[in-house]
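All protein chains but one are shown in place.
To keep things simple, chains are lettered A and B as they appear, and every chain counts its residues starting from 1.
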Amino acid sequence: MLNIPKRKTKKKRLKRPQKKPEKLIDKDDTRLDGRKLNELRPVKIEVGILGNADGSAYIEQGKNKILAAVYGPKEVHPRHLARPDRAVLRCRYHMAPFSVDERKSPAPSRREVELSKVIREALEPSIFVEYYPRTSIDVFIEVLQADGGTRCAGITAASLALADAGIPMRDLVVACAAGKVDGCLVLDLMDVEDKGGEADVPLALMPNLNAITLLQMDGSLTIEEFEKAINLALEGCKQLYTLQKEALKSKYVAVKEAVEE
Amino acid sequence: MPLFYEKRQLVTPGDLLAEDNYIAGDNTYKDNGKIYASRIGLVDYEARKVHVVALKAFYVPSIEDTVIGKVVEVTTGGWIVDINAPYFAMLRASDVIDRPFKPQTSDLPSIFDVGDLIIAKIVAYDRTRDPLLTIHEPGLGKIMRGQLVEITPTKIPRVIGRKGSMVSMIKRETGCQITIGQNGLILISGKTPDDERLAVMALHKIEEESHISGLTDRVTEMLRKEKEGVEHT
Partner (left out) sequence: MTPPPIVVRVKQKRIAELVSSGKRLDGRGLTDYREIQVEAGVIERAEGSSRVRLGKTEVMVGIKIEIGTPFPDVPNEGVIIVNAELVPLASPTFEPGPPNENAVELARIVDRGIRESKAIELEKLCVEPGKNVFIVFIDVYVLNHDGNLIDASAMAALAALLNTKMFNYELKEGEIKIKPGYTPLPIRNYPIAVTFAKINGKLIVDPWLEEEQVMDARLTMTLDKDGKICAIQKGGYGYFTTQQILEAAKITREKTEELRKIVVKG
């Protein structure tokens, strides 16, 4: 008798007992963490917190804790990657092994490879790369704790790190996701909502230029629902943008206030 | 007249500064007739030109600038110098050695070795190649002693002050020799370590508070207070 070759899927180890919540949104349109449908998670941002990087920023959004750092512009190594007419932008999105429930191997997963690419493509339109030929600008995003929407929070922090590094930019890039959970359109999905919901639409924006630099979607939405989701994500972005700018200015504002006392 | 900010207001990249017929100055850019900031800094308007005095930027080489750099590599033809810019700079052996030099017999490391600090001037730089240095002018060459301070290059004009007023004041109050590199590196050489420490404090204060007016007075006051404090201990 022929034997069908057995190929094991990735073995998952200790699965933490995760009670899949029955309902993600209750009848008062309140979400599991008490938020309204169109409410952002609480956000905290700090800029310029790492000593060695040319620019850096840290963001907490709900339970997300993400660090972004920028090195450059500097000479490219290896040399053959240099471009004669512009700087090369390199981006690495990476999750720490302890950032998720089940320990994640430090080796880059396919998801991290894809996210590194789309995040780079989200930031690139904002940078005047033509000003610095033959150099590289390296962006590092480390997710220290993850709870859904890490690519968006990572972009928001990375953009601040670029500005903190003194790299000339067309605008800050801010990002936020909207989606559909338990039949309702919601803003800024947490991990449990992303996993249990019907759709997730992450979006990145340069607000002053009205330019969408990242757009992805997975799940199932009618075109009409998709349009509403985009508009909701844009709203969220605008709110985050205000917080982004404040965080960037805060170092200088604080010094000014101290001096003027 | 579409100007959206007042002079010396803090702006961030992407902020709309002006519309209609203005010229985009430093740290701004023009798109579709509108002028936006490209770096965080203080906006300023001068006639029809809008520019931003950046609070944080890295050094971009400019011909004629005096810079302080660190030798990072010795090659057959000269030295590669780190001038704290996106590009390394080159100092050719022919610039330093007067007689025609032979790579086989010249001992370049004996002139400048890896780790040496030099003051040099940029003589050539464009988009297609790294900046070229010279030390063939009085006052340039190897640095033998002193302390190095690094500040954001955009603050250098503030350190110099109007007609050199700020740096002259610091020299006077601390008795230190101060050599300023346009690339944000400043060399301090004083009679005692305490004197040098005062100068370093002054420079850091300028870097932190450069966007607030009345700086020269505040720095002078701080130096005097510190000196009094030291005298009493």
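The rule is simple: contacts are C-beta pairs under 8 Å (C-beta built on N, C-alpha and C of every residue); 3 or more make two chains touch, one makes a residue touch a chain.
Model, not experiment: these values are computed from the prediction.
**Student:** Let's see if you follow the contact definition: name the visible chains touching the chain that is missing.
**Tutor:** Taking every chain of the complex into account, the missing one touches A.
**Student:** Per the definition of touch given earlier, which of A:A163, A:V201, A:L232 or A:L248 contacts the omitted chain?
**Tutor:** For the chain that is not drawn, the touching residue is A:V201.
**Student:** Consider the whole complex, including the chain that is not shown, and state which of A:P125, A:G148, A:P168 or A:G236 touches that chain.
**Tutor:** A:P125
**Student:** Pick from A:V70, A:L221 or A:A247: which residue touches the chain that isn't shown?
**Tutor:** A:L221
**Student:** If you put the missing chain back, which residues of subunit A would it touch?
**Tutor:** Missing-chain contacts on subunit A: residues 1-2, 4-9, 11-12, 15, 18, 81, 83, 110-111, 113-114, 116-118, 121, 124-125, 201, 206, 209-223, 226-227, 230-231, 234.
Operating definition for what follows: only the chains that are shown with their structure count from here on.
**Student:** If you average the CA atoms of subunit A and of subunit B, how many Å lie between those two points?
**Tutor:** 35
**Student:** For the complex, give me every residue of subunit B touching subunit A.
**Tutor:** 10, 12-16, 27, 29, 31, 36, 38-40, 54-58, 86-88, 127-128, 152, 154, 208-209, 211-212, 218
**Student:** Tell me, which parts of subunit A touch subunit B in their complex?
**Tutor:** 54-55, 72-75, 84, 126, 128, 132-135, 163-172, 206-209, 245, 248-249, 252-253, 255-256, 259-260
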